[in-house]
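What follows is a single structure, and I will ask about it in a moment.
As you look at this complex, bear in mind that one protein chain is not there, while each of the others sits in place.
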Amino acid sequence: MNALLEVLVSALIVIGGVFLLVGSWGMLRLPELMSRLHAPTKATTLGVGSVLLGSIIWFARVDGVPSIHELLITLFLFLSAPITAHFLAKAYMHVHVDAETRLPRPGEHGWSTYDAAPGKGDEQVGEG
Amino acid sequence: MNDMHDAEGLQADPPRRWFPHPVLSALLVIVWLMLQNGFSLAHLVLGIFLGWGIPCLTASFWPSRPHVRSYRKALSYALLVIGDIIVANVVVARLILFSRPADLHTCWVSVPLDLHTPEAITLFAGTITMTPGTVSADLSADGRSLLVHCLNAPDPAQAVTDMKTRYEARIKEIFE
Partner (left out) sequence: MIDHALDFGLAAVSLALLLNLWSLFRGPTTMDRVLAVDTMVINVIALIVLFGIREGSMLYFEAALLFAMFGFVSTVAYCRFVLRGNIIE
């Protein structure tokens, strides 16, 4: 049983390390920011989640009581990763105003980074 | 409409005023106990105090709150998304390692939204970001469509249909 748990924890740590490495490698390899955004948001988050799961199981084995507070970090990262990615994308669009010409039009109103909401004057809504 | 109802409810209904958000309170107690990494009566009492105090202090930040119709569907949705996150990672890792960047069909697509509440749209956007090869980038000014960047989508229209049927339809069942 103990040997089995050790194999499981080792596998989780190795998988986590590989995903973290792939995420960082992808950020170097992919050509421009929006493509690069895919690598850290997905690969790194799962990598660190896998390492944390390994830590939970390992300390549960060592101490006999399940140590669940690593779950908090995992949950926090999984909640914050989409928000970070969304903010980075918005900031990218804000910096590269020329990108607007390459984007599809959503309808009669533009995207909220460039255009004000209809009927709200210059107030910015729908953010975050 | 929803806002007005809740604002009236807050004034007219004392239990609502002193206990504005039962689900958030329960969640705060659980998170506090997890943070202490153990169970004892003292932690439970402090956790209950925090679970009561924080929603009271922050109640004015959520004038309207989403109505979750079915927690069972929400749970099955969470499991589906967790499964898709793992698949997404393998897919993206393979794209990063084994394909030349020039071969990737990156594109922007506009996803028209059928969802109306901000909470449902936030959940949809977050799900899109965490799942295979897509990152949600922006909301249109009128809040009716979502800008999504695809890492590798040879057929953009198919990608939009996939997102709408796989995630949006399920979120619609949970919230609206």
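Letters A and B mark the chains as written, and numbering starts fresh at 1 in each.
Assume contacts are C-beta pairs under 8 Å (C-beta built on N, C-alpha and C of every residue); 3 or more make two chains touch, one makes a residue touch a chain.
Keep in mind it's a predicted model, so treat the numbers as computed, not measured.
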| item | value |
| --- | --- |
| Residues from chain A at the interface with the omitted partner, ascending | 6-7, 9-11, 13-14, 16-18, 20-21, 23-25, 27-28, 33, 36-37, 40, 44-45, 47-48, 51-52, 54-55, 58-59, 62, 67, 69-70, 72-73, 76-77, 80, 83-84, 87-88, 90-92, 94-95, 113 |
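Operating definition for what follows: only the chains that are shown with their structure count from here on.
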| item | value |
| --- | --- |
| Chain A and chain B, separation of their C-alpha mean positions in angstrom | 14 |
| Residues on chain B engaged by chain A in the complex (per definition of touch) | 31, 34-38, 85-86, 88-89, 92-93, 96-97, 101, 104, 106, 108-110, 112, 125-127, 129-130, 133, 135-145, 147, 149, 151 |
| Contact footprint of chain B on chain A as seen in their complex | 19, 22, 25-26, 29-31, 34-35, 37-39, 41-43, 45-46, 65, 67-69, 71-72, 78-79, 81-83, 85-86, 89-90, 92-93, 102-118, 125-127 |
